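All protein chains of the complex are present and in place, except for one that has been dropped.
To keep things simple, chains are lettered A, B, C and D as they appear, and every chain counts its residues starting from 1.
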Amino acid sequence: MSQFLQVLLSGLATGSIYALVAIGFTLVWQAAQTVNFAQGEFVMLPAFFVLAGMSLFGLPFWTALLFGLAVSVVVLGLMFKKLVAEPILPHGGITLIIATMALGILLKESVKEFYSAEAQPFPSIFPNDPINVFGAVLSMQDILNLVLSLAIVVALTLFLNRTRTGRCMQATAQNPAVAEILGVNVKRMILYAFLINAALAALASFLITPVYLAKFSNGETLGLIAFIAAIVGGFNQIRGALVGGLLIGVLDNLTAAYVTAEYRAALPLVLLIGIILVRPQGIMGTSEGRTV
Amino acid sequence: MNAPVLSVRNIRKSFGGITAVNGVSFDVHKGEILGLIGPNGSGKSTLFNCILGQLPPDGGDVAVNGRNVSGMRASDLNKLGVGRTFQQLSVFPKMSVLDNIILAGQEHHGSMLSRLFGPGDAGLTAEAEKLIAFFRLTHLRDTLAGSLSYGQQKLVDAAMAFMAGPSLVLLDEPAGGVNLTMLTGLKDRLAAYNAEHGTTFVVIEHNMEFVMSLCTRIIVLAEGSIIAEGTPEEIRANQTVIDAYLGG
Amino acid sequence: MTDRRRTFFILGLLVLAIAAPIGQGNYIIYVLTSWLVFAIAAMGLNLTLGYAGQISLAQASFMAIGAYVTSLLTLAGWHWILTLPLALTACFVVGLLLGYPALRVKGHFLAFVTLAFNTLVFLVLRNEDWLTGGSYGLVGMPRPDFGLFSTMKQLHFYYFTLGVTVLAALAMWGIVRSPWGRAFKALRENPIRAESLGVDTRRITLLAFAIGSTFGGLAGTLIAPLVQFIEPGSFGVAHSLRILLMVVVGGSGYFFGPFLGAAVVILLPEVLRFTEGYYLIIYSALVIVMLVFVPSGLIGVWGKLRERFWPRHRLRADMKEGAGLK
Amino acid sequence: MLELKNIYGGYGKITILNGVSFSIPKASITTVIGPNGAGKSTVFKAIFGLLDIQSGQVLLDGKDVTGNTPRQMIGKGVTYVPQGRNVVPQLSVYHNLELGGITATDQEQVRQRIETVMDQFPMLRQFRDRKAIELSGGQQKQLEVARALLLDPKLILIDEPSIGLSPNLVQEVFQTLIRLRDRGVTILMVEQNARSALAMSDYGLVLELGQTRMHDEAAKLLADPRVGQLFLGGHVGGEAAEG
Partner (left out) sequence: QETVKLGMVAELSGPGAPAGTNWRDGIKIAAEEINAEGGILGKKIEVGEYDTQTDPQVSRAMVQKAIDDGAYAILGTIYSGSTMVNMLVAQQNSIPQFVGSEAPSIVEKGNPFVFRTSSGAQKGVPALTKYFTDTLKAKKVGVAWLNNEFGKGGHDVFVEEMKKAGIEVVIDVASEQAQTDYAADVAKLKEANPEAVFVYMNQEESARFLIEAKKQGLAMPLVGEVTLTEAKVVELAGAAADGAIAHVGVTATATEVPGIAAFTKKFEETFKRKPTHDAIKGYVGAWTTKYVTEMVGELDGEAFSEKMRGLCLKAADYPKILLDTCWDDRGEMSRPSFMVQVKDGAPVVIGTLPAN
């Protein structure tokens, strides 16, 4: 029983991490109608900015976090938008997707070559003391991850749907040509989307790296699972990311504990294929409407 | 008497609370040119989509030449000789005008395998070029269809409908955006085709001059139901239609 | 390009391909051979992605299926040529299966579904070690021997591969030039409209995957005797991504794109050797730069340059027909 | 009000406009006609900053606005309704309307105007909270036309508003344009529904092969047998178009 509870709670904790990353996917989708295949790397990188801040400039941890956040927003938000997204978006979605695949390789290899190929420890923001819940163990960090991802989902949903700026962002994503002739500042909207995404990625990075350890290759599986979480939950709804993330986290742990460890990695994939066959828009998603 | 070319029985379709088509039934006989008109949102396009397998209707039956085709996929219907155009522009933007038009005919030539091993154009280039010339697009023959003007794309769309030699064609607003002179040509072509091959047409159109001078019979739809049916003269004089649709 | 110029161009390429390995070391020949093998895999993906518009990140898994079928059977004493039909059929059938999700989802969703499929194949290959040798892989597959022509030598194996590549390219040429090719493009451009014109989009989608996958499988049947060792890790997602980048870098939707793309991906590490570990960084940065300026791939570079340096403004095509209203 | 001086421009290497020149006075309606592919829509794009202009000038109230961005043009009181479908698919009808007034400083006024246009096109009120993509073709066009009326423009560029609209609504739109003109707004319109359009216009403009062929009072164009023969379906002086 306590094993079951442990597995369940740990699953929720891991799931909230997937959710944090998956939110980025759904946000970029709603605000730019594209998919960032480098999202995993976007989450991998900010931790290294922090580490670099500490080791290169000798910053104290909290200052280094702010530094990391700032650099992430500039590099992963501003520069990504200016140098990659904006020039490639007019060539079509698939081209941008492929560009972000290449970008993923670029970021990963750069960290490896210019920082380190080995994993690095990363200090935790919150005390890691175990908290006992009916015989199962959770950490403060786990609980905060959960709370934060919930809060972000609520905040972003409100922002996108209840503010004019949010709706302008959606308009830009869905039909940039129309947004432009209506006088929406299209470039600015795209910038907002990527800035928010970068900040979210940095936040996720700071929260998960104490557990994941900082390593150049962290983004690979994380990006994939988070994306699957986003699809399973429903790509066009921010809250889908939370639902999908938690679901995958829990199911993954349950499989590993009770079904098969060898095929554990297959579970999210099978879930993905299953969901796509029965409900392509995802659990929380809404269908995109009329096609003819 | 022969079975009607198209027989629609009690088609219903609603979208989350909105009834788009509310039990529509009608027959179309061989050689007819039937007009389908009605206010915006009265369910005309939805009706087409239900008839042609692009949308599953909530209820009702469709028969083509006496054969029940409910639930049949669009491509299979097309092989039975039913062609259509769409209200929105729907050419293949990154294919040349010529390729667009050949494509419209190729699936009717030979079997799947013979299309793999046969000639690259399935022997249709000459026919396609004739159509291109008729619609005055010769200078754009090898241009990508996506870079044509609105009206030109509409014409390519119309040309595609003639390609397969269909026995029944459903046209959704063929006239929108087409220049009046070209439109006269299109109208004449439709009438000639109808006279020559006995092809049956069902036309949705808001251009009354076009509908009235082309169609032999007109059905008026409003809020998903048929509110009037008759010859152009009868429709033009029908007060309900004038109030709901034509305006003063 | 006129037909005549195209014929000369192709013949020239062929002569080049025949002459290239002569007098080279084993390593260079090995590299050239893997270029051909990957070109075949990329050619298949180009059909699926470039012509039919179905993004697939599972091409490496079909190389895996082809390679494992061939390896297991040749290790059991079969001749390569006998394993070939089996391997290709297996890939065709599994390719049909992979196509099913594509009937429901498109674009990036599809990318991830196929990626998931690739991972599943990897897991099966690794975990079912009674059959596949698990993570240790299979080693020592013989190279085929055709009586007078044994491919044990590196150079012979190259010519053997070249022969297979030419046959594969001819088959692909036939497909894309036939009405099927047009139907594939129609699927990419506007599936709903294509369906209404009688194109059986369901069948065409599945075929796009099945045929593309079969080419992947063909590449697999060649990589097994080339490397003489296979293991699940050589067919992971990263390799599918690599093949995808070959297609895009070369020029997706262009017949010769995959050859160019495969050449770049396989040969670039050679050219950038002096940069040591940085070549992946440079390569990926170059890909991004290319996508910014020439999204159609390297095949489009020439046209782009010509436009840049020798711009030709053309009059509208109907100008010479003259105006109706004078 | 608006003046084009010898505009050349096109898409990539192909020159589509071969010297388009005309000027239109304030508070007038001008209808542009011409065969399909003449370059009518391209002229609108050139005015609104959506086209690479190779040479020539666009003047608005005597000021050079060549090469301005769409946002700048909106800032100068120009709105544009393109041909085809132009809604934001996943936003509601109401939010699509709201976007039409996104550049206005006084949002309260925009809200009031939305109420007004919803009175004018009752369908919009009925479907206020539905996604725009779910509307029928003609309903989407109504939404677009309504959206263009939310700002207080000086100049409206409107490209074939009648496509897909039922005849009574075409009349409604034309009446609205006339009311706007009477309030001092300048209107430049492309219409294939040319006879009724010219009938309500002050001026007509014939475009062919990317060049201005004729520019005259609308009534004169209507009466010109050559224009009728070439662009109005050959029935010169025939019965007036329905709708």
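Just so we're on the same page, a residue touches a chain if its C-beta (ideal position, glycine included) is under 8 Å from a C-beta of that chain, and two chains touch if they have at least 3 such contacts.
Worth saying up front: this structure is predicted, and the values here are computed from it rather than measured.
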Quiz item: Which shown chains does the hidden chain touch?
Solution: A, C
Quiz item: Just one of A:63, A:165, A:185 or A:221 touches the chain that is missing; which is it?
Solution: A:221
Practice problem: Can you work out which residue in A:119, A:150, A:191 or A:283 touches the chain that's missing from view? | Solution: A:119
Self-check item: Residue touching the undisplayed chain, where the options are C:151, C:196, C:221 or C:234
Solution: C:234
Quiz prompt | Footprint left on chain A by the chain that the document does not show | solution = 3, 6-7, 10-11, 13-14, 109, 112, 117-121, 128, 130, 137, 139, 211-213, 215, 217-218, 220-222, 249, 252-254, 256-257, 261-262, 264-265
Self-check item: Contact set of chain C toward the excluded chain (per top definition)
Solution: 25-28, 30-31, 34, 126-127, 134-137, 139-140, 223, 227-229, 231, 233-234, 276-277, 280
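Throughout what follows, only the chains that are shown with their structure count from here on.
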Quiz item: By CA centroid distance, what chain is farthest from chain D?
Solution: C
Practice problem: Compute the distance, rounded to whole Å, between the mean C-alpha positions of chain A and chain D. | Solution: 44
Quiz item: Roughly how many whole angstrom separate the Cα centroids of chain C and chain D?
Solution: 48
Exercise. Could you check chain D for residues that touch two or more other chains and list them?
Key: 35, 37, 134, 230
Quiz item: For chain A, which residues are shared contacts with two or more other chains?
Solution: 292
Quiz item: If each chain is a dot and touching chains are joined, what shape do you get: line, ring, star, complete or other?
Solution: complete
Quiz prompt | Contacting residues of chain D [partner chain C, same complex] | solution = 10, 13-16, 18, 35, 37, 54, 206, 208-211, 213-214, 226-227, 230
Practice problem: Provide the residue numbers of chain A that touch chain D in the complex, in ascending order. | Solution: 164, 167-168, 170-171, 174-175, 177-185, 236, 288-290
Quiz item: Taking the complex as given, what residues does chain D use to touch chain B?
Solution: 11, 34-38, 40-41, 83-85, 123, 134-139, 141-142, 160, 162-172, 192-195, 230-235, 241-243
